[in-house]
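The following block contains the structure, expressed as structure tokens.
Missing here: one protein chain of the complex. Every other protein chain is in place.
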Amino acid sequence: MEQGILAKTDMKKFIELLIKDHRKVFAPVSRKGRVLFTEVSSADEVKLDYRNTDLSPKGLFLPQCEAICTFTGDAFQEVPLTKDKQVVFGMRPCDAAALSHLDRVFTEGSQKDPCWLARRENTVIISIACSDPLDSCFCTSVDGSPVAKKGSDIMVYTIDDTLLFEAFTEKGKALLTLASSFLKKPKESALEARQKYESAAVKKVPALNLADIKEKLRGCFDLTLWSSIAERCLGCGVCTYLCPTCHCFDITDQTDGERGRRIRSWDSCQYSLFTLHASGHNPRPSKKERMRQRILHKFLYAQDNFKETFCVGCGRCIRSCPVNLDIKETIAVLAAGTGKGA
Amino acid sequence: MDNPYLPYPVTLADFIIENDARDLKTFKLVFEKKEDENRFSYLPGQFAELSLFGKGESPIGIASSPTEKGYLLFTVKKTGLVTGELHNAEVGKKMGVRGPLGKPFPFEKMKGKDIVIVGGGFAFTTLRSAITYILHPDNRAGFGKITVVYGARTPGELLYKKDLGEWGHDRRMDLHVTVDKATDGWKGREGLVPNVLRDVHPSSSNAIALVCGPPIMIRFTMPVLLELGFTGENIFLSLEMRMKCGIGKCGRCNIGHRFVCTDGPVFTYQELQSLPSEY
Amino acid sequence: MEEKRQTVQHEKTEEGWEPTIVAFLCNWCSYAGADLAGVSRFQYQPNVRILRVPCSGRINPLYIVKALQNGVDGVLVSGCHPGDCHYISGNLMARRKFALLKRYLGYLGIEPERVQFSWVSAAEGARFAELINKVVTDVKNLGPAKQLVKKAL
Partner (left out) sequence: MEKTEQIIRETAKELFNSGRVEILIGYEKGTLPFRTRPVFIRNAAEADRLVWNSWCSNNLAVYLPGLFEQKKHKKNEAPPLPPKVGIVAKSCDVRSVINLVREHQIPRQNVVIVGVPCSGMLDAAKIKALLDNEVVTEVAEDGNTVSITGRSRSSGTKVKRDDVVFNACLECCSPMPEGVDLLVQGTARNASQNKYDRVKEFESMAPGERWNYFLSEISRCIRCNACRQVCPNCYCKECFADQTNPRWVDAGDDISDIMLYHIGRIFHQAGRCVECDACTRACPMGIDIRTFTQKLACDVKDLYNFVPGFSPEEPLPLCTYKPDDKQDFITEP
């Protein structure tokens, strides 16, 4: 089943069906003024009229901390990969696009990441098209859109009191087929409404001029501008931890007497310890180099390696930076600076 | 699917103290399972994550050659948590090895060519692997003249003294060992590696240079190699970076868009010049 | 500090449970007091593990919190009586830290009896034995520590 209409009042049934089908359902839930993806047990908790979750949903696939193996003394044991079937309901297209970027990192190259793969394969992503972007959103300037399908299995459009579902992957279609008993076939008018919705939504996103940004950034590594850009940075990890495409991690051992586990946990290129050698040498010794790494990784290195910009324009880093460092502005300043050959 | 984050179980079979400062030891590791040894198929220049449960992992260049069957050698300097623990380890200690990781020296490209090997200090490890590999009777004929220039600060800091002794008598190669500062009883050369290299003056025609050493040595060796006529694509260097995953995912060892763990650690001088100097 | 973390592995059941208490004792007074208690054959409860420190002023409040995280049921810190510090004012400086820490942990909702502070001189073997008995009884009444305790692996 590729399309279906669900009355908003029937959402409860839909979520219940998913849970009955032995799937964990994650959806945006409002808690103390923050909206976060949380496992839900009923549709009542789900908040669909949110704009962007405070934390990106990347943690559902790359948890902040997960065990790679456990050990007792010198003998180790593999941690079995997850087999849980999951549905993420109500993801924003920008976050879904970020997942497809991360798929490139974790599944390409000579070695694949089994933990990431297991979670991705067992999860159906139901995205919800965006109609009311924030001032800090800029998805359309980084190859995205409030209705982009990349990374999602199903897209949901809110049309009046109904939700229009459209599936475009096998996983997505299978899920809709499962719910076919209470999904109605959409009328022509609904599809027209969707099209209007799409074009209206795209226009609402503030647009930047990021044309040729990759070429402009290519010559900016040695610009003195980096010092002034990074000057106000405080070196916390907010931007990277909230970012849906930042995926750097650390591997450390945790012990409890003889027993222990090897864990991988989020790490941030903004921390000085990130690249510190045991000898004391640090290739990125100050916040200038670390800021440069973050920006160029997203806009240049990822382009070189994957032909993708590892920024999806969700605006989280802009909204939550304690000192209002704005990646949009940074890029603009750099692009201008390269032109001048400063 | 194999989990690339899991090590192969190995046992510490032996170790030797390499230097007077006693902070460099070469560890001989033996796979617990024969099939793991077969799966761990490597070439000189590659590295592996040494894994000590409870302490963590540390990326170390492989010092043994694949022609040395039955064991792996790693020369490790005592610096951090993992290497400190390793230095305290006793024979029989169970640990892990994850790899092989990274790209080896370009043996395809080196075939039939003269090889100039320049090493300094403790960075000689993967070069030892390369020399041993090249000198092996099965491989020696595949390469031309072998010239090795190796230096350390003092005689006591030279690695692999046994190998150096044997290679010194080996007519199949031309070995020049030097020290920055001679001590009593040192009969060999005294002088910095770049200067010795200039003296030795190996031919650059149909030749490849492999260079590993501390940054300062690299900085002064490069002009000499260029002077000798080596071009950027014929000089190969091995880099070091802080690493965790070793498979290009964890995001910390990049120089520009290249990852030292997967695209390196061996790079041509030409490649390095096109990359930012952030290492 | 012992490098390897060793969660105190006792069954956290009320039945047959015996608390584990860590006592940080200053070298000059309280540790000597404990010694005297032993030499004098004063009986006290066996639940205490003693860590000798140069001075109560050496105790970083983090040690105390870390001990609780590692699963001890109670912490006792004891130094020289005010005025008797071998380093003149170590215990007086420490007193301020301890006063704040005691209040702070209580504020977070941790039972005040979990962390106790006292002064014991080298001559007070009997006082030391009584102190231990009191602390052990207090902690026994509280039951096993559950807050702030790290999960066993």
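Chains here go by letter, A, B and C, matching the order in which they are written, and residues are numbered from 1 within each.
What we mean here is this: a residue touches a chain if its C-beta (ideal position, glycine included) is under 8 Å from a C-beta of that chain, and two chains touch if they have at least 3 such contacts.
This structure is a prediction, so every number in the text was calculated from the model and none was measured.
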Full-complex contact with the absent chain, from A:107, A:131, A:158 or A:320: A:320
Interface residues of chain A (partner: the chain not displayed): 30, 32-34, 51, 54-55, 63-65, 132, 134-136, 228, 231-232, 234-238, 241-242, 250, 252, 254, 261, 263, 265-266, 268, 271, 273, 318-320, 322-326, 328-329
Residues from chain C at the interface with the omitted partner, ascending: 1, 3, 61-62, 65-66, 69, 76, 82-83, 89, 92-93, 95-104, 106-111, 116-119, 127, 130-131, 133-135, 147-151
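Definition applied: only the chains that are shown with their structure count from here on.
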For chain A paired with chain C, centre-to-centre distance based on mean C-alpha positions, whole Å: 47
Where chain B and chain C are represented by their mean Cα positions, the distance between them in whole Å: 52
Between chain A and chain B, centroid-to-centroid distance (C-alpha), Å: 39
Shared-contact residues (touching 2 or more other chains) in chain C: 4
Where chain A touches two or more other chains at once, by residue number: 255, 260
Of all residues in chain A, those that touch chain B in their complex: 68-69, 71, 73-76, 78, 105-106, 109-114, 117, 221-222, 247-253, 255, 260, 262, 264, 267, 269, 274-279, 283-284, 289, 293, 296-297, 300-302, 304-305
Of all residues in chain C, those that touch chain A in their complex: 4-7, 9, 150, 152-153
Interface residues, chain A side, partner chain C - complex: 70, 254-257, 259-261
